[in-house]
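In this view, the complex is presented without one of its protein chains, the others remaining in place.
For clarity, chains are labelled A and B in written order, and residue numbers in each chain start from 1.
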Amino acid sequence: MSLLSIEDLHVHFVGEDRLGRPVTARALNGVSLTLEQGERLGLVGETGAGKSLTVQALMGLLRAPARLVRGRALFEGVDLLALDEAKLNRLRGAAISMVVQSPKTSLDPVRRIGDQIVRIQQAHAPVSRAQAWRRAIDLLEKVGVADAERRAMAYPHQFSGGMAQRVLIAMALANRPRLIVADEPTTGLDATVQAQVLDLLTSLVREEGASLLVITHDIGVVAHYCDKVAVMFAGVIVESGPVEQVFGAPAHPYTQALLAATPERIEAGGKAPRAGLPPNLRALPEGCVYSDRCPIADASCRTEPPQRLLALGHQALCHHVAPQREALA
Amino acid sequence: MTEPSQAPLLEVSGLSKVFETPAGPLKAVNAVDFILREGEALGLVGESGSGKSTIGRLVLRLLEPSAGAVRFDGTDLAALPPEAMRRLRRDVQVVFQDPWAALNPRLTIGYQIEEPLRLHTSLSAAERASRIAEIVERTRLSAALLARHPADLSGGQLQRACIARALVTRPRLLVLDEPTSSLDLSVRAGILELLGELKRDLGVATIFISHDLGTIKLICDRVMVLYLGTVVETGTTAELFAAPRHPYTMALMSAHLSPDPRQRRRRILLRGEIPSPLNLPGGCVFASRCPASLEACHAQRPPLVALDHARSVACLRAGDDLASLMGAHT
Partner (left out) sequence: MSDAASSPPAGSWLRTLPLRLRVMARHAPTAFAGALIVGVFALLALFAPLISPHDPMQANPYDVLKPPSGQFWFGTDGAGMDVFSRIIHGSCLAFGIAVPAVAVAMLIGVPLGLFAGYRGGMPDEVLLRAMDALRIFPSIILALALVAATGKSLGNIIIVIGLVDAPIFARLVRAEVLSLRHSGFVESAVAAGNTRWRILFIHILPNAMRGALAQSAVRLAWSIRVSATLAFVGVGVQPPTPEWGAMIRQGAEQMVTGEWWVALFPGLALVLLVLGFNLLGDAVQDWLDPRRRTGVR
């Protein structure tokens, strides 16, 4: 059994336009992915891909006008989407924890750092304050906060962005989670600090034997800190597999375009303009969601694309994946 | 690459900026010198607090320098009266980071692209229209968008409009302040390709400000690496990327995550974080985080020393084998 298995997740935004006509934005259109114990999976995509929405659905954080249409998210065999709020609360912050994008706003500004780490422990287990405080100091030391005893008494505003992100990582680790979800964990941090934080996060995750789901728009983060990658476009995972394989031999036209768009791979003054508009979730094309901007799309793309297995664990959702690679599988 | 033959178009010397804040003076830029020749693209790279954007605004005189001179074609912009400076803006244009904020939400795209022509030229309406048609085609902006307002355009289209507006008066110097940082990857690629093409075709001198080494490498002829408002290293792009000589440049490059998982990284782990520019260390600004720092580094600020005709480094240990000292491991 996989640690986490998301199956055919559909989420729509339902609202009205200026003239009161009903409008449906199809934000997630059948997201499926699995995450094994101890794996680090990068979920990558651009604006409108639905990366963060997938996580929100998973964590039970969907709010109107977002509406869960169908799908399951099995965590250790339990469907998170069918759990009531109380049961979900017992999992969140304990078996599943989260590291979010803006550390400064995710910490309680009027509570000492140490107390916040104590509270998250006491919320899930009957531990004494002294015990929890000791673990808080341990955790802060582990995430590289120098002089942890003293810094535990400090308030969030006394921490820099990078340090606050370390504190969030400490909090995420506090209850020995089996799954850590990191939503753009280093966006907004400087390059040298980003490297420090990612090194720390991935080594601690490995140490604890937990699994990591990283949401990011940064190809480099996935390339260097994940084992597997899932590429999202318009609410669909178009390609997934081991990082080396997907990045080394991208099969789906969108993955190819995305990788070709990194500064390292583009030629100055080259080629025609790229279709850079985010997908219009209110008017997605029939069949393949990428077909209206795909350079190799043809009539067959009007129908639902098949999930093609290319190699062990490497699959792409496309009618036109390279045939020799298909034979390989 | 442009051969350094002509007199410099832009000559910046001793440029400093101190912001007075409630917490005390903040030294954003400290005695920065550089030159830019016609047609050349200079990259300013650094992290937050490096002063790269402040330098851009000082060159454009959107901020008044605290000290130093910005000589454009022989005229010191810092000493120019406001009206003369305003007229000179025809030759010195800018594209900012956030295209959603850079355009007036109440005016059409077409008006905003045309505005610099109205301000700086006496072209007739027909001549202006043909200039706009030309620049719109060059920036691959659909002519149908000219009648629209900024809210109707995507980020990539807005940034193309900003580039068109900056180029419509055919300026001689263009400052690009993180023009692709707030855009999605595939949109960014289109803008970078466009900028590369414009550089090739128009030959306008460019100051390219970015925190992203990959982008800098793609666009620039020369690079200037900044840390806490101080130039730590400068050189041609090819040489600097091939063999960085300052410990900070090395660390910055090792922290850059290339999209290729097979490309092994030399990891240089820095201690701590960037100090506050409110109280700069007395010695080398990087000494507090530098794996190769000595006692002497904390005592005095190393000057920017020319190693050869193109490369300068501000490091006491520039002569030593820093790569092995830095504890780089793969």
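As a working rule, contacts are C-beta pairs under 8 Å (C-beta built on N, C-alpha and C of every residue); 3 or more make two chains touch, one makes a residue touch a chain.
The model shown is predicted, which means the values in this text are computed figures rather than measured ones.
**Q** Of the listed residues B:Ala7, B:Ala79, B:Leu119 or B:Val305, which contacts the missing chain in the full complex?
**A** That would be B:Leu119, which touches the missing chain.
**Q** Which listed residue (B:Phe34, B:Phe72 or B:Phe96) would be found touching the missing chain in the intact complex?
**A** B:Phe96
**Q** Quick one: which of B:Ser154, B:Thr180, B:Thr215 or B:Ser293 touches the chain that's been left out?
**A** Reading the full complex, the residue touching the unseen chain is B:Ser154.
**Q** What is the set of subunit B residues that contact the non-displayed chain in the whole complex?
**A** Given the touch definition above, subunit B has residues 60, 62, 86-87, 89-90, 93-94, 96, 98, 100-107, 115-116, 119-120, 145, 152-154, 157, 162, 165 touching the missing chain.
In the analysis below, only the chains that are shown with their structure count from here on.
**Q** Can you give the whole-Å distance between the Cα centres of subunit A and subunit B?
**A** Going by mean C-alpha positions, subunit A sits 32 Å from subunit B.
**Q** Would you mind writing out the residues of subunit B in touch with subunit A in their complex?
**A** 47-48, 140, 154, 156, 183-190, 192-197, 199-201, 211-215, 217-219, 251-252, 254-262, 265, 267, 269-270, 273-274
**Q** Going by the contact rule set out above, which residues of subunit A touch subunit B in the complex?
**A** Interface residues on the subunit A side: 46-47, 160, 162-163, 190-196, 199, 217-221, 223-224, 243-244, 247-248, 257-271, 273-278.
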